[in-house]
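Below is the structure I would like to discuss, written out as structure tokens.
All protein chains of the complex are present and in place, except for one that has been dropped.
The letters A, B and C name the chains in turn, as written, and every chain counts its residues from 1.
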Amino acid sequence: MHDHIETSETEEMTARVRALETILVEKCLVDPASLDAIIETYSEHVGPQNGAAVVARAWSDPAFADWLARDATAAIHSLGFTGRQGEHMQALFNTPDSHNLVVCTLCSCYPWATLGLPPVWYKSPPYRARAVRDPRGVLAEFGVDLPAETRIHVWDSTAELRYLVIPMRPAGTEGWSEGKLATCVSRNAMIGTGLAARP
Amino acid sequence: MHDHIETSETEEMTARVRALETILVEKCLVDPASLDAIIETYSEHVGPQNGAAVVARAWSDPAFADWLARDATAAIHSLGFTGRQGEHMQALFNTPDSHNLVVCTLCSCYPWATLGLPPVWYKSPPYRARAVRDPRGVLAEFGVDLPAETRIHVWDSTAELRYLVIPMRPAGTEGWSEGKLATCVSRNAMIGTGLAARP
Amino acid sequence: MNGPQDLGGQMGFGPVAPEVDEPLFHADWERRVLAITLACAALGHWTIDESRHARESLPPADYLYFSYYRIWFEALTHLLARHGEVSTQELASGHALAPPVRAQRCLSAAEVPGVLSRGGPSARDPLGPALFARGQRVRARNLHAEGHTRLPRYARGRIGHIEAVHGAHVFPDANAHGGGEAPQWLYTVIFDGQALWGPDTDPTLSVRIDAWESYLEPA
Partner (left out) sequence: MNGPQDLGGQMGFGPVAPEVDEPLFHADWERRVLAITLACAALGHWTIDESRHARESLPPADYLYFSYYRIWFEALTHLLARHGEVSTQELASGHALAPPVRAQRCLSAAEVPGVLSRGGPSARDPLGPALFARGQRVRARNLHAEGHTRLPRYARGRIGHIEAVHGAHVFPDANAHGGGEAPQWLYTVIFDGQALWGPDTDPTLSVRIDAWESYLEPA
């Protein structure tokens, strides 16, 4: 039954969104070229590769890591990752005995400037409901199984601060370039629902 | 859009319920004659007229009112109003300075033996959500406007106790028979979303 | 469970909108669902607590969107499947494909008046003395059971007073999950409206809940 509704929802939404866009363009309230530019920005330029570059730099450069810990906004902006949903940043460093997990229980707050647009699960009720109460159960669904004594720090993004998890650097990456290190850093590792990939 | 869904819901539910009934009858798990008997019971015999008779008796007979206050279950059962969702009763007497209102925030608990089946609004989210927090706002929607100093007692039916509100007897009904008094007592007056009607 | 059923204090549902001269049923299928649900309950597979839990366990968006008899119907199909009486395949085919489990418990028309007028009292003999007395200050515990519970979220952690001691009653949190009746003392607890909803609340408001002993602690 839901499948049936979804098919007709796609048709209905396509028509309704097209109607709204038409009206807005007719009224000169939006410029179609601007819409394309916005879509291009988040499809091609702003995405988790930005956050991965921040993490790789922090792994490679202790002074940068220190700056990131003290003033994440300035450190991240220094790499050019500024803007919407990245105005006020805080970096959360995982350690051998503590793990950080980010959620927005009240809507879908997410560090766009470093991670791009959030995935559907991040914005959906199951994750938002459970992350603050049963984070280990949630992590298990992502295939992450932490030692029972690891402290779990959940950050509920209730204001305009945006959180970037800095996962632990995997063993066996000594001497890697920042570019190569960044390939170990998935979006989920920077939300806290994943770990950095081992080589 | 909801209208469209509702129309198809009626067709769909009619078919699904018929299918379930067919299967249950084929398996001899339910007897169609029993289903008819259950429907007849709640359509014709068990309804708010039962509660109205309790209220009219309480208004007419101080000894009965006293019994109702001390042991509503025994007093109500003595009038023959026993059974499902009326096993453990409590009577709530409105007074000039206090008003009682009954709700079940967690499902649809309701005193069937005295009031019959609950109305849709009683079982629906708007009433269940607001009755415990904003009872005066709810009462206003029912056209009930109480003095600002009247104490409002809300009873959330979270266990198997069932509550019957005994509204205040209206002025101008002196000497009336119980049968005539009962006509002043609406279902809503016995939930607390109404008052007894004035003659 | 902190499910969609726990509606006390939630916002955004709009007006109550009582229907003038509301009929007892809005469609014939509603009438049948009422009767089938009561008849199937007589089979004795599940308790009233298990059936309430089946309803509140529907997907939350469905629970909020469906009419109440539809909630009953969906939950009934889950209960019948869980207890081996009616399978999904049978529902899809519209006919019985396997023998019943408890046909010998089928409610006859002659039994209907007796069953409905007897009901199912939940009072039981207490297993020990009551922990709390009338007038005592208590706090509703801050519990977040994954299973069925009857302690509404709005009361948790809030302080009230014992207004009445009702003897022992079947404990739904156990009885909904095959844990037996496990009776506990039941109390009416009265809360000041401001204790529940904050200092801006109408000072004339008080709210009572019926709470089992393990929901409460001295305060």
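FYI, a contact is a pair of C-beta atoms (placed from the backbone, for glycine too) under 8 Å apart; a residue touches a chain by one contact, two chains touch by 3 or more.
What you see is a predicted model, and the numbers here were worked out from it, not measured in a lab.
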Sole residue of C:E56, C:E90 or C:D173 that reaches the chain not shown, by the stated touch rule: C:E56
Chain A residues that touch the omitted chain in the full complex: 9-10, 13-14, 16-24, 26-31, 33-39, 41-43, 46, 82-88, 103, 105-108, 113, 116-117, 119-121, 123-130, 132-136, 138, 141-142, 148-161, 188, 193
Where the missing chain touches chain C, by residue: 1-4, 9-14, 56-61, 64-65, 141-144, 146, 153, 157-158, 196-198
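Quick note on the criterion: only the chains that are shown with their structure count from here on.
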Innermost chain, taking as reference the mean of every protein Cα atom displayed: C
Farthest chain (mean CA position) relative to chain C: A
Interchain centroid distance [CA atoms averaged], chain A/chain C, Å: 40
For chain A paired with chain B, centre-to-centre distance based on mean C-alpha positions, whole Å: 51
Overlap residues in chain B, where contacts from two or more other chains coincide: none
Residues of chain C engaged with two or more neighbouring chains: none
